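Chains shown are a subset, placed as in the full complex.
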Amino acid sequence: MKKLINKPEDVVKEALEGIAALHSDLVRVDLENQIIVRADAPLQGKVGVISGGGSGHEPMHGGFVGHGMLDAACPGAIFTSPVPDQMLAATKAVNGGAGVLHIVKNYTGDVLNFEMAAELAQAEGIEVASVVTNDDVAVQDSTYTAGRRGVGVTVLLEKIVGGMAEAGAPLAAVAEMAQRVNNQGRSMGMALTSCTVPAKGSPTFELGADEMEIGIGIHGEPGRRRVKLASAAEITEMLATPIISDLGLKAGERVLAFVNGMGGTPLIELYVVANELAKILKGKNISIARSLVGNYITSLEMAGCSITLLRLDDDMIRYWDAPVHTAALRWGM
Amino acid sequence: MPITIDDTLRWLQRLADALHENRDYLTQLDAAIGDADHGINMDRGFKAVTEKLPAVASMDIGSILKTVGTTLVSTVGGASGPLYGTAFLRAGMATAGKHELDEADVVAMLDAALEGIKARGKAQPGEKTMVDALAPAVEAAHEAVQAKCDLIQLLQRCCAAAEEGMKKTIPLQATKGRASYLGERSVGHQDPGATSCWLILKTLSDTMGQ
């Protein structure tokens, strides 16, 4: 295992210390509770917005804490949902009296831990609303199963509802918007390589030199199917087509196009994919009103990418464009 | 010969050791159909449990098990943290105030644990989860009481049923947990949670059998 780390068990803690050392203008790090909190939290009268999940997806979520996005993030061990204690501590730290929104990605672990945390927070008199993102079209949707994973839409949702909460919207409206963004967004991902969880020390799966995994999540897991390596054009087609059809995108509609790197793929390749995606959308007369290209929701050093399309409405555009100042996303201030 | 406080503490310590030894094995099982952390999670949680044990060593079995439950909730994370946490919490509630557990107590404890897991995780048998090991074990415990088995026999039957249930997860297609994302590719792999569940029961049985 080749990593820039000291001991595998210290990676998350030391990265938090690094964040604390370099971003003290933006956030404070509560090392005991293992949470990252916006420096000026709690803001009286503002809805608090928190999220969390396993580490290894950086910059998500810690890199999104700051003005106009998250009030706190709860990083778990690598690829492991954080525990209710962290979520409760974060909820309390950001509660300005207007309630707190929990943004939860749909994984059994995340859902169960956030559920317990919400119960505990409510028992302490804090109003909590939750949204569970489940945008991954690679997974069959069914009420009898664990359902679809929450992936790329989570990033967009955190920005949009973060902007809305910053603008002073009440909890119910923020939660309703969160649900709306989740409903209007879909994603799909693929991997060229596996990644190595530091505590495990070897790759999660083995992939032949001419193989790739289609329909992966963000936890270094294998995908829905293993296929022969293909060109960027073919791969983009494989990811974009199910998204467009699941979302029922029609000619004349406008989207936010998000080309996300899994961590180990260079930016130049993401732009090659972005180019293919732009061609596909243009061919269907769907306009790209906003876009995001880069490594935002990752799987450690996995090579690969995911595509997310979000059908935009005017409110979403307004809050997407609203000022944000976090370690990983910043504009307008 | 009932389960005493001392047996409980010995079980938990041996369980922590067993999970540490099986850390890579459980993680490897999870790598195939999950995210390669189950062994790491369980090891981290039970290491924390052993650190908590001295402080509760003089309490009743219910309190000890509840401490195990809250510790797991606070340290494991993932799906298994809330599930095993709830299981031990409920087991602790079912054995509240007890200084020893007879056959009927053990059955009540196992019933409570299973119900806790089902209430949290909403999984039924056949979905390729820890329930597939625990549910047959609980059934075997009930049958053993009816068959008037002694405690050791009861635990052995429990353990055998859990092992069989664990192995039967191999051909199943997962519909709950992370393995469900793999669809038909989840077939042919043993569920990591069912495996840790069997380890928990086996360690209890072994502790009492010696």
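Letters A and B mark the chains as written, and numbering starts fresh at 1 in each.
As a convention for this text, contacts are C-beta pairs under 8 Å (C-beta built on N, C-alpha and C of every residue); 3 or more make two chains touch, one makes a residue touch a chain.
Quick caveat, the model's predicted, so the values are computed rather than measured.
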Notebook entry, point to check: Using the labels shown, what formula gives the copy number of every chain type across the whole complex?
Noted result: A x2, B x2
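Assume only the chains that are shown with their structure count from here on.
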Item checked: Computed distance of Cα centres, subunit B from subunit A, in Å -> 32
Notebook entry, point to check: Any idea which subunit B residues touch subunit A in the complex?
Noted result: 24, 27, 31-37, 40-41, 44, 73-83, 120-121, 175-178, 180-183, 185
Checklist line | Touching residues on subunit A, where the partner in the complex is subunit B | finding: 54, 76-85, 107-109, 112-113, 115-116, 136, 138-140, 142, 144-146, 149, 197, 199-200, 204-205, 217, 219-222, 224-225
